[in-house]
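Every protein chain except one is present and positioned as in the full complex.
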Amino acid sequence: MNKEELIPQIGVVKEIVQETGDVKSFHVVGLDGKPIFKNIPGQCAMVSVPGVGEGMFSITSAPQNPDYNEFSIKKCGHLTSWLHDMEEGQEILVRGPYGNGFPVDTDFRGKDLVFIAGGIGLAPLRSIINYCRANPENYGHLDIIYGSRTKEDLVKRKEIEEEWAKDPHCSVYLTIDREEEGWDGHVGFVPTYASELGLSLDKIIIICGPPIMIHFTLEGLKKQGFKTSQVYTTMEMRMKCGIGKCGRCNIGDKYVCKDGPVFRYDKLDLLPPEF
Amino acid sequence: MQDELIRRACELLEDGTVNRVLGWQKGQFVYDITPAVFTSVEEVKNNFVYNDFCGANLSKYLRSESEKEGKVLVFLKPCDTYSFNQLLTEYKIHRDNVYAVGIECYGKADVEKLRAKGIDCITDVKNENGTLKISTIYGEESVPAMDVMAERCLNCKSKKHVAYDELIGEDGEVLDSHRFDEVEEIEKMSAEERFKFWQSQLSKCIRCNACRNVCPACTCEKCVFDNYDSGAFNKAPANSFEESMFHIIRAFHVAGRCTDCGECSRVCPEHIPLHLLNRKFIKDYNELYGPFMAGAEVGQVSPVVDYTKDKDAEASVVQKGGAE
Partner (left out) sequence: MIVKVAYSDLNKVLDAISANEKLYLPVDNAAGQAEFKPYTEGVQMSKQLNTLRSAKDFFFPQVQPMVKFRREGKHIDIFDERSESEDYVIFGARACDVRSFDVLDNVFLADPVDTYYENRRKHATIVSLACNRPAETCFCGSFGIDAAKPAGDVQAWIVGDDFCMEPVTEKGQKLIDSIKDVLTEGDQAAVDAQIEKIHEILDRLPLKDVKPVDNRDKELEVFNSPKWAELSSHCLGCGACTFVCPTCQCFDIEDFTGNNHTIERYRCWDSCMYNDFTMMAAGTPRKTQKERFRQRFMHKLVYYPIKNDGMYSCVGCGRCLKKCPIQMNIVKVMKALEEDAE
């Protein structure tokens, strides 16, 4: 019998990193100790535990990571709670990678990129940020605007402050929603912060976060003169198969699992607003 | 009869008694009739239909309709009035927002029975004094209406309207029907035969949920079978035993509330005689607790929940942990 895409393979959880109160990162390798797959930044994979459930998660590790595939996962349901409670060395099931990923070899080449993320929305962008940082000759400057409710909710804060902020190709702008003891950085919502920065209009925007944040950020960008054809996002819908067959993650005629999850906003505008 | 209903609906719309009409809408054929809400005299005149195929029980739709602004006119056949009362008993319908018009019913035809007689490609059916004159593209046919009447109508339990604001036509009587005959046949079977009978029936189930969704007694906001966290969630049977569980649990859940309207069997695409499960409960209730008909009156309580600690029930049933 040929390989069946819907039958997963075993992944071993080599390391678990507590990122925030409710986000953990899981480093996963195959039984041979190597990464299970090589992904395009922005792609997703199905992670499951037999008898518990299966879910689609964005791959947070960059393609060039030689050691493992990483998933940063927020605890919010049945499966994610189980994953949060497991210990290192646990075997889980993985299949993928799925979806189109960001156009890193085409539309993004030679461009200045602005990453705007809120909360766990950083997870899908981390892969592409580290990919671009590893290939600086192919991309212009990287602006990273990232906000969360509190400083404790900033995912990968250590990496952001110690690696990204020190990278000459990157400018990092962190913000939290409200004043907090021990925080001397920017305070305020992401959409306002993004508007205040006066981003030059030739940049490409990649945005990921809660719908309300995306909505207001997009409004602000449009007001500044950005075209929707300059803005990319990654979508989330309920999925079961991940390969465009089970019929539930469509936005109009596009399946988020196969034709997405990355969409350019002007293309999204042509589809039924059902997401 | 249809003309009379249309005339009255238009009157009530025009004099402002109601602002819309819940009735049956014409389809492409004589039998493919859809429950619908009409908001204007024009719509009623053009699309309202009442004929031998208006089997759908409209009372379930009152659940959402009666929550809307203004009064809704609803046409209820005698058996539908029982569902109406039962829903009122369970506080699922806002009575003040409903204007109920009881209408006579002489039994509805089952188009599947026509097809089973080899009459297909039906283009029209007319009832001429109890005889159905059927036009098909292959020619004309004629069948006594009784021969193709729905099972639930052949075993009609009552021609009496137990609730209405006004009546069009005559009110009838509660009938001494033969609706328990088939249940008795099943009771006579050995346990093994009975199990085989139900397994062969229920294994046809495709779990489309039509029976549940059409049932006026199934009014849960979220069904236990749809609730992932309930432990009973399932969409498809893992084995044939599990499939029977869906229907048996559902029958238990509507026991004492089911009015035997027969919608479950009418809509089952696989023609599973689901009403027999409900009738078994009704029959048992009658035999164990005395005659009881859900929906006969508003506010009546099902015998199995109408116990008092001292009078009826064993202490072990009422008291947590058994006797005091």
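We just call them A and B in the order they show up, numbering each chain from 1.
Note that in this section contacts are C-beta pairs under 8 Å (C-beta built on N, C-alpha and C of every residue); 3 or more make two chains touch, one makes a residue touch a chain.
Being a predicted model, the structure only gives us computed values, none of them experimental.
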Selected residue (touches chain absent from view) among B:M146, B:L175 or B:V214: B:V214
Listed residues A:I16, A:V52, A:A165 or A:L197, member touching the removed chain: A:V52
Candidate in contact with the missing chain, chosen from A:K34, A:H169, A:H215 or A:R238: A:R238
Interface residues of chain A (partner: the chain not displayed): 1-10, 49-54, 76-77, 87, 89-93, 236-238, 240-241, 243-250, 252-253, 270-272, 274-275
Residue ranges of chain B at the interface with the undisplayed chain: 27-29, 31-37, 56, 61, 116, 120-123, 136-138, 200, 206-210, 212-214, 226, 228, 234-238, 263, 266-267, 269-271
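Following the convention adopted for this analysis, only the chains that are shown with their structure count from here on.
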CA centroid of chain A to CA centroid of chain B, Å: 51
